[in-house]
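For this depiction, one protein chain was excluded, whereas all remaining protein chains were kept in their positions.
Order of writing sets the labels: A and B. Residues in every chain begin at 1.
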Amino acid sequence: MADPGQHITCQDVVELVTDYLEVALPPDDAALLEQHLNFCEGCVFYVDQMRTTVQTVGRAGGPDVPDDTRQRLLAVFRDWNRS
Amino acid sequence: MTGTGVEEHNVPSPEEADLLVRLRAGDERAFEALVERHHTMMIAVARAYVKTHAAAEEVVQDAWLGVLKGIDRFEARSSLKTWIVRIVVNNARTRAVRDARSVPFSSLASAHEEAAVSPDRFRGPDDSFAGHWTRYPRDWRSLPEEVLLGQETIGAAMRAIHELPDIQQAVISMRDVDGWTGEEVCAALNITPGNQRVLLHRARSRVRAALERHIDG
Partner (left out) sequence: MIAYKFLRGDGTSVFTGFRWPLPEGGTPGRWVDAPVDPCRSGIHACRLAELPLWVATVLYEIELAGDVVEQRWKVVASRGRLVRRIERWDDQLRDAYTRMCADRAHELALGAAPPLYSWDAVVEPSVPEGPALLGFVAARIGEERWGVQGYQGERARQTAWLVKHLSLAG
C-alpha cells in the first residue's frame, strides 16, 4: 500500500482484509487497519463476515467423489496392483 | 475436510506415512482414502490449466496412475499431498500445451482489478468521509446460529466456490476447504506468495459477497 498517511478508508480495509487475516501486512499497515476498526463498526462487521466466510467454506467441503469416478479409479488401482 | 495445526509441507505427515506404507503393500482401502482426501481438490487444480471438466478428469485420472507408478520411488522429500498435486500440475500443463490453451495464470497479470466490494457501497470522492461505507454491512454475529451453520448457507458457499474462476477455485479449495498453508499452495502450484494472496483474496471476496446476497435475500 502506498503511504496511506494517518488513516485508511473502509474501501482500503476491504482490499487489505485478506492480508490482515493472513498476518501478511507490515506492522504499521496492520496498526492503521486496527485503528480504523477501533472506530468503524461497519468494518468490524465486514472483517467478521470474512472470518465467517472462511469458516463456512471450511464446512462446505468439496463435493463427494462421484461413484463412477470412484469405480474407474479402483479399476486403475487393481490393474496396477496386479502388475 | 479441513487441516488443523501446523503441518510440514516438506515431509509426509504421520497420517500420510501410514497411507504410503499401506499403499505400497497394495492396500486398496489406503488408495480409496487418498482419493477421498484429494481427488476433488486435484480436479480444481487441473481446471486451472485445462479447458473442460472432462479434460480435468482425464488429467487427474492419469495423475492417479502416475502416483501409483511412482509410489515406490517417492523419496519423501515433500509431503505426499504436495507431490500428488505437482504430478497433477505437470500433467495438466502438458495437456494444456497439447490443447493449445494460453498461459493459465494470465489472470494474475490482468490489468482489470477486481474490487472486493462494489464501489457503490462506499461514499464517493467528493463526499466528506470519502471511501467509507454508505450503509454498514450486517452484523452476522447477530444472526441465529442455524442460519450460518445450516445447509442452505453451506450450499450457497459451495455454489459460489464452483462459480469462481478456475485458479481462484483451486487456491480457495486448497486453503480453506482442505487446510493447506499458503506456503504449501505456493510450493505445489509454483506461484509466489503475493500471487497466492491475491487469488485467495479475490476468491474469498467473491464468496463473501455471494453469502451476503444469500443471507440478505
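Here is the rule we go by: a contact is a pair of C-beta atoms (placed from the backbone, for glycine too) under 8 Å apart; a residue touches a chain by one contact, two chains touch by 3 or more.
Note that this is a predicted model, so its numbers are computed, not measured.
K.L.:
State which residues belonging to chain A touch the missing partner chain.
P.N.:
Spelled out for chain A, the touching residues are 5-7, 23, 25-28, 30-32, 34-35, 37-41.
K.L.:
For chain B, enumerate the residues touching the unshown chain of the complex.
P.N.:
127-129
To be clear about the criterion, only the chains that are shown with their structure count from here on.
K.L.:
So what's the Cα centroid distance for chain A and chain B, whole Å?
P.N.:
10
K.L.:
Can you list the residues on chain A that touch chain B in the complex?
P.N.:
By the definition above, chain A touches chain B via 9-12, 14-15, 17-19, 22, 24, 40-43, 45-46, 48-50, 52-54, 56-65, 69-70, 72-74, 76-78, 80-81.
K.L.:
Along chain B, where are the residues that touch chain A in the complex?
P.N.:
Residues of chain B touching chain A: 1-2, 26, 28, 31-32, 35-36, 39-41, 44, 57, 61, 64-65, 68-69, 115-117, 119, 122, 130-133, 136-141, 148-149, 153-154, 157-158, 161, 172-173, 176-179, 182, 193, 197, 200-201, 204-205, 207-208, 211-212.
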